[in-house]
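Left out: one protein chain. Kept in place: all the others.
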Amino acid sequence: MTSDMGSTQWVYPDLELPPAGEFPLKGHESLIVLNMNGADASIALTLYFTDKEPVELPPVKVDANRVRCFRLDHADEIGVQIPRETQYALRVKADLPVVAQYGRLDTRQQNMAFYTVMGFSS
Amino acid sequence: MTSDMGSTQWVYPDLELPPAGEFPLKGHESLIVLNMNGADASIALTLYFTDKEPVELPPVKVDANRVRCFRLDHADEIGVQIPRETQYALRVKADLPVVAQYGRLDTRQQNMAFYTVMGFSS
Amino acid sequence: MTSDMGSTQWVYPDLELPPAGEFPLKGHESLIVLNMNGADASIALTLYFTDKEPVELPPVKVDANRVRCFRLDHADEIGVQIPRETQYALRVKADLPVVAQYGRLDTRQQNMAFYTVMGFSS
Partner (left out) sequence: MTSDMGSTQWVYPDLELPPAGEFPLKGHESLIVLNMNGADASIALTLYFTDKEPVELPPVKVDANRVRCFRLDHADEIGVQIPRETQYALRVKADLPVVAQYGRLDTRQQNMAFYTVMGFSS
């Protein structure tokens, strides 16, 4: 069954991998995608940069009725190594309606600083 | 009177109960639901996980013209004990239009770190 | 000239005045309203609580082509004293389209913790 709830496009303009830092909670970025459909969803991620052409990542999957967290600093999860401390943007396209959220944890001054948005959907 | 303001579905993809911690302000998550209708609203909550089927919670109620805060770490408020430090997502369905917001307070490194979104509505 | 940009209703479910605290930057909440119209906008604020009837505040004004910040802990700005550390919600109704945002600064553990949402509009 296809969910009537969600969007097939999500955009996050302000991304930047913080330094991992030396504290137990490492600085990182995550994309979280919820698939409320009865079928698996295929997700196409595109990275945009300030000074070079966009890069399309190999498709990833979110199983039916599951939520999945993609660590954007883990090349083995998204298929590419994103450089740290570099401005970039992310477009998410799905073949089924999903709901996505972005979160960053910055710990470079020891305290935790969260940065999250639902993103822009259409 | 039914309010013309609100939505009957709200979705929050990125939830995770932080450790309670040892500081006076305990780490926790909350769902806040505002019911501006002249009648009580019944709220159905569904939890989504990374590796198991969704779980539907027993319905909860928000009285007419009231706001209610559900502590997601309190089993007596939502009918189930959500595990801490585990990725999950939340869908909110209401029988009347409401406005919902999610908030997390993380105090594991002593300082307060807030994380809030209005969520995705339709 | 009436702006084509904005909304006449904004809702913020999760409000709570933090303690002022003893640090130079006092804990507080603000509602910020931008009026891009060529005429003054009249703003009706309604407070919702967990255990009593909603309270309508005396109307306030935002001048044409101005932004105005309402300190929600200042009774002289909004016409009522909101209790601290008490859950409440806020509905904003305007006679012209405006854009509103809510912000909270919590400094009770010395560090600054921000909490902001654009709110739900219709």
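Each chain carries a letter (A, B and C) given by its place in the written order, and its residues are counted from 1.
Keep in mind that, in the parts below, a residue touches a chain if its C-beta (ideal position, glycine included) is under 8 Å from a C-beta of that chain, and two chains touch if they have at least 3 such contacts.
Note that the structure is predicted; figures quoted are calculated from it, not measured.
Q: Missing chain touches which shown chains?
A: Checking the complete complex, the chain left out touches A, C.
Q: Touch as defined at the start, partner being the missing chain; which of A:22, A:53 or A:76 qualifies?
A: A:53
Q: Since one chain isn't shown, list which residues of subunit A touch it in the complete complex.
A: 9, 11-14, 48-51, 53-54, 87-89, 91, 106, 108-111, 113-120, 122
Q: Which parts of subunit C face the unshown chain closely enough to count as touching?
A: Residues touching the hidden chain, for subunit C, are 4-7, 23, 25, 30, 32-34, 36, 65-69, 99-101, 103, 107, 110-114, 116-118, 121.
Note that in this section only the chains that are shown with their structure count from here on.
Q: Could you draw the chains as nodes, link the ones that touch, and say if you get a line, ring, star, complete or other?
A: It is a line, because the chains touch in a row without closing up.
Q: Subunit A and subunit B share one sequence, so how far apart are they rotationally when you fit their Cα atoms? Give it in degrees, rounded to a multiple of 5.
A: Superposing subunit A on subunit B takes a rotation of 90 degrees, nearest 5.
Q: Answer with same or different: of all residue numbers used at the interface between subunit B and subunit C, are over half used by both copies?
A: Subunit B vs subunit C: different; shared/all numbers falls short of half.
Q: Would you mind pulling out the distance in Å between where the CA atoms of subunit A average out and where those of subunit C do?
A: 31
Q: Two-or-more-chain contact residues of subunit A, please, as numbers and ranges.
A: 111
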